[in-house]
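Heads up: the structure comes next, in structure tokens.
As you look at this complex, bear in mind that one protein chain is not there, while each of the others sits in place.
== chain A ==
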Amino acid sequence: MLTFLQVLTSGIAIGCVYGLVALSFVLIYKATETISFMQGDLLMLGAFTVLALNAGVGLPLWLAIALGLGLMVGLGAGLERSVLRRALGQPHLTAVLLTFGLGLMMRGALTAVPAASHSMHRLGQPADEALRLGGLALAPAHLMVIGATLLVAGALALFFRHTRLGLALRACSEDPRAAALSGVPVAAMHTLAWALGAGLAAFAGLLLAPITFIHLNMGLIALKAFPAAVLGGMSSLSGALAAGVFLGVVEALAGLALPEGAKDMVPYLLLMGALLLFPNGLGSAAGRERAR
């Protein structure tokens, strides 16, 4: 039982990171109908930016995080303004390939920095002692991930429900034409969506840093986050987050209970099953239940 709980908490923590990246996929998709294939690279770039500000420039960690996230939000907005906006009205594939290419450019630029390509890095100090609750040992990094994810999810919920900007962004993703007619600046909302998407990915990268360290391949986690986004229905923010946590937990428990090797198959089997049974995602399936 204890082992079960132990593995469960690790699964939830990793699942939160999947969920956050999935959230960034969905946020962008809802607002702009573009699937961004550079979220993994944004995640990595965000982590490296904060590392550079902290270890390279010598800023204190909190300031480096704030400034780094600000820069990444700015990068997201800047990319939308300069490049991604031009893909509007083009076939879907254009925007997808554009994000893919931008991701490759970010990776390529980073490999040109010797310190980045030649070793792995740790942000701040090595982890402290684990927190003990009875027999349960909780890693501070895992607790931080779970806490920070809850905080971000809460802040996003407030933003979308109770601020004019959030409402405008929602309106824009529900029906851009109607939103434009009611005076919502649709173009500015697109910029906002890309900025938030980049910021969220970078934030996920920071949460991942104490667990897997900062290195060039850390963006590969997006490969797990994308199924979570699809599982959540690509259109539901809460669905994406929940699906991320769900995948993390299932993956961890499968490693414990199922035969050797099953662990890595389970998330994708689940994804296939869910797509067959609920083609619009688990989020919409739950919504339908409620509507009934």
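In this text, a contact is a pair of C-beta atoms (placed from the backbone, for glycine too) under 8 Å apart; a residue touches a chain by one contact, two chains touch by 3 or more; residues count from 1.
Here is the rule we go by: contacts and distances are computed from a predicted model.
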Protein that the absent chain corresponds to, by UniProt name, given "Amidohydrolase family protein", "Amino acid ABC transporter substrate-binding protein", "SUF system NifU family Fe-S cluster assembly protein" or "Chemotaxis protein CheA": "Amino acid ABC transporter substrate-binding protein"
Option touching the unshown chain, where A:V83, A:V96, A:A137 or A:V186 are the choices: A:A137
Of A:V57, A:L104, A:M120 or A:L133, the one touching the omitted chain in the full complex: A:M120
Positions on chain A where the hidden chain makes contact: 3, 6-7, 10-11, 13-14, 17, 111, 114, 117-120, 122, 125-127, 130, 137, 139, 208, 211-213, 215-217, 220-221, 248, 251-256, 260-261, 263-264
